[in-house]
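Please read through the structure below; I'll follow up with questions.
In this view, the complex is presented without one of its protein chains, the others remaining in place.
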Amino acid sequence: MHKIETKEINLHYGNFHALKGINLVAKENTVTALIGPSGCGKSTYLRLFNRMNDLIDNVEISGQVLVDGEDIYGRKVQVDDLRKKVGMVFQKPNPFPKSIYENVAYGLRVNGINDKKFIEERVVSSLEQAALWEEVKDKLNKSAFELSGGQQQRLCIARALAVQPSVLLMDEPASALDPLSTSKIEELIHTLKKDYTIIIVTHNMQQAGRVSDYTAFFYMGTLVEFNETKIIFTNPKNIQTQNYITGRFG
Amino acid sequence: MRISALVTSITIIMIVFFLFREGVGIFKSPSVEKGYVIAVNKSNAVETLNSTQLKNIYDQEITNWKTLGGKSQEITVFRVEDITNYYSEEELGANMEYLPAKISEVLAKTPGMIAFFPSTYLVKNFKGKVLPLKNISVANFLGGTEWFPTAQPSAQFGAWPLILGTLYVSLIAILLALPLGLATAVYLAEIADKRTRNFLKPVIELLAGIPSVVYGFFGLVVIVPILKNTFHLDSGQSGLAGGILLAIMALPTIITVSEDALHNTPNAMREASLAMGASKWQTICRIVVPYSSSGITAAAILGIGRAMGETMAVLMVTGNAAVVPHSIFEPLRTIPATIAAELGEAPQGGLHYQALFTLGCILFIMTVSANLMAGYISKKKRLA
Amino acid sequence: MKISINQRKRYTQNIAFWIFRLLSFMVVAILFIILCFLIYNGIKVISWDFLTQMPEDGMTKGGIYPAIIGTLCLIAGSMVFAFPVGVLSAIYMNEYASDGWIKKLLNQMTSNLAGIPSIVFGLFGMALFVNKFGFGDSILAGSLTLGLMVLPVIIRTTEEALKAVNDTFRHASLALGSSKWQTTRRVVLPMAFPNIITGVILSIGRVSGETAPILFTVAAYFLPRLPHGIFDQVMALPYHLYVIITSGTNIEESRPIAYGTALVLITIVLIMNLIANAFRRYFGKKVKMN
Partner (left out) sequence: MTHLESELQQLKNNLVEMWTLVKNQLSKAKEALVTEDKDLAREVISLEKRVNSFELSIDKDSENIFALFSPVAVDLRLVLAVIKINNNLERQGDCAKGIAKFVIDIDSSFDKNLLTITRIIEMFDENIVMLNELIEAFEKEDGIIARKTFKRDEFLDIINDESTSIVANYIRSNPDGAEQALQILSIIRKLERAGDHSKNIAEEIIFYAEAKILKHEVKEKKKK
């Protein structure tokens, strides 16, 4: 059983056919990068896995999205539970206007956990996992906005980790950050791979190369090529993929 | 073009100038209408009086000069028309031509007498003592609890009940309107689908467009009787009626401003919260509303500001009793209603006229500071 | 355990959403109650005669013709003043003034002006126009007062309209060598025009409904004739309504007339609102398409 699998996924926004029959498999504890030009459907595809597309009107989805072998669009599935299992980190750092501590504790609190000790332990461990603990341990009660952009993004990662998901979705997590912060996030992704299955959307092909084990190239709503990142980057089978990663696109 | 741009500024400056020029005048004038004097017997030790004392004397609440620092002596109150109690019509002459002299005489005769009469009746060798009167003080004006602008001899300008009434009604209004307005704003911004939104928004704008006099009319013929019957009041005209009406009128402001504030919450926040497994409701409560709290506060303050300045509707339903209100079921009176009701009757340039302008100044200060505060609060958050 | 948390979350959410929905529709209900009440009571009174005849018998009979005309005069008067001043002022603030303390000051002043209660405008109008300038209670004084009052509305909406015009159009025009004024007049203003008109219509609605500013500056208690000039007093719908509700010679008997007047007044205001809305929607779409 694969950690994540999609079978013949089709997605329409009204009349717009955004995803066309996507089949893809992501193994446990790997990083899968989704690359492709803007509007190719990679973000839309990413948002399938925690059903964030549900928030948009006029979306129709057919096909199956399996997480741990379970169809997450099935009737019995509770979106809240799914989203606990499948964490998400967004393009821009978007900490809540709360303290650093409360940001990380948020996911636990909204899921009905009130045990202070438990929350505290989880906050600390999440911050440690996100490689942020050393930098913030003395100012947990300060506003999250006082952190730098890169720190904020790691805080957002810690926030996502706090509810102990097994899958982490990242939508261009470093595109709003400076190079130093970017490399920190990339390193973090590399270390998190041990415990999580990560899917990352990125515009930056070098980033895909650096962090991912598998790469999927999307173009106009179709999955053009999916393979090991090494192969995609050294010897892609598809000419479109080659043109894209070599920058000769269009 | 530059000039026209400056019109707003000029207008404000002129408003301030004229309002305050007329309004400050009251603090420079004695508490007795111009053209009248207060006089006592020469032997009287009391040197001066203020308007409250004067009023109490004439209301017979102070009956002995001792209370005012004089000798222990009964006070005899004298008004011009009382002259007939002392002298026959013949003595006063056919055309009352001896009246001034007789006033002087009676005053000299009666040690405990205090007289109020037009200054034209002041004879050259006046045998009484004209009392210099204290000017109306700012503290008296703001803190005075009695508003009898037409009282004789000394009009009472205690704005306290009016200020209190204004705040009272505004407070009731905001207490009623804020939950309702906030709920509607949240519903519009976060919950409702597009169609409901497109239907509700114009409706709320219409609510804002209805003239206040129409609201007042509606309040008078519908709300007031309902209140009267429900709570078995003597009259439904009360602070509550005004509050309800103002709440309805403040709703559009509160809804629009707080909806804007809610919209300012970045979508990323909402998505982040939802992506953590929070429900929509939790997201609204824990993220969206706290994030826009300053905007909502600004909305509430703006709403209060609007409510304070509202005139016609309040004038029509609050019963206009210028007393310090003790319960929401009692009639009360607000500053704008007072101005609207009394300015027509106040002679231009007179004490009453000036007093109303002073009220205008107070109202102006109250609303402008509410506006500035709302602006400051919403701006402060935006920088953070 | 987990399921119960989710269920609890869901129940809370459902209950909360229903309450909110209910409260929102309560707001709508309030409007409908007011409208229905006025229409129901007012429609019986409205007739051609009611609209075109003079009030009679201490306003217990007859029509509201002079009040309608008076209100129209005030609308026209205030717009003649407020429209050019407001639009020019907005153009200056948006197109010419550089971002400095002057612009900040002007902005602050405009928003302050918007927050001043209408009764204070009334006081001001009385002190300045009626007494100081010696216009007396007249259309001129009333129009100026009302004009000042809606000035911020016009400035704000015009500014919004100008801001909505994409900068690329300005740059394109300037790049062709036209002057700033030419650009403003030939490119920016025509594009912003529909939205400016929306603002004007909204302020007409406001002007026609205001009572407090005209109390002491223009409104006549009872004047069964048409005005002769701008120094004449007039009756106006809102004040007329106020008078016949609260201090008419026979309040009970003039009640039907009050309903009729209220209906006419509210109709004018609502129509203005609807037109503005339609305008905004129609042209709003067009702008988006660009």
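Each chain gets a letter, A, B and C, in the order it is written, and its residues are counted from 1.
Heads up, the rule we're going with is that contacts are C-beta pairs under 8 Å (C-beta built on N, C-alpha and C of every residue); 3 or more make two chains touch, one makes a residue touch a chain.
Note that the structure is predicted; figures quoted are calculated from it, not measured.
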Chains in view touching the one left out: A
Hidden partner chain, touching residue among A:Asp80, A:Glu102, A:Glu172 or A:Glu186: A:Glu186
Chain A residues touching the omitted chain (full complex): 183, 186-187, 190, 206, 209-211, 229-230, 233-234
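One rule holds for everything that comes next: only the chains that are shown with their structure count from here on.
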Interface ranked first by C-beta contact pairs: B-C
Inter-chain centre distance, chain B versus chain C - centres from mean C-alpha coordinates, in Å: 25
Centre distance in Å when chain A and chain C are each reduced to the mean of their C-alpha atoms: 51
Junction residues of chain B - those touching two or more other chains: 279, 282
Two or more partner chains touched - positions in chain A: 80-81, 110-111
Of chain B, residues touching chain A in the complex: 193-194, 266, 268-269, 271-279, 282, 286-287, 290-291, 384
Complex contact set, residues of chain C against chain B: 9-10, 12-13, 16-17, 19-21, 23-24, 26-28, 30-31, 34, 37-38, 84-86, 88-89, 91-93, 96-97, 105-106, 108-113, 115-124, 126-128, 131-132, 148, 151-152, 155, 202, 205-206, 208-212, 215-216, 238-239, 241-242, 245-246, 255, 258, 262, 265-266, 269-270, 272-273, 277
Of all residues in chain A, those that touch chain C in their complex: 78, 80-81, 110-112
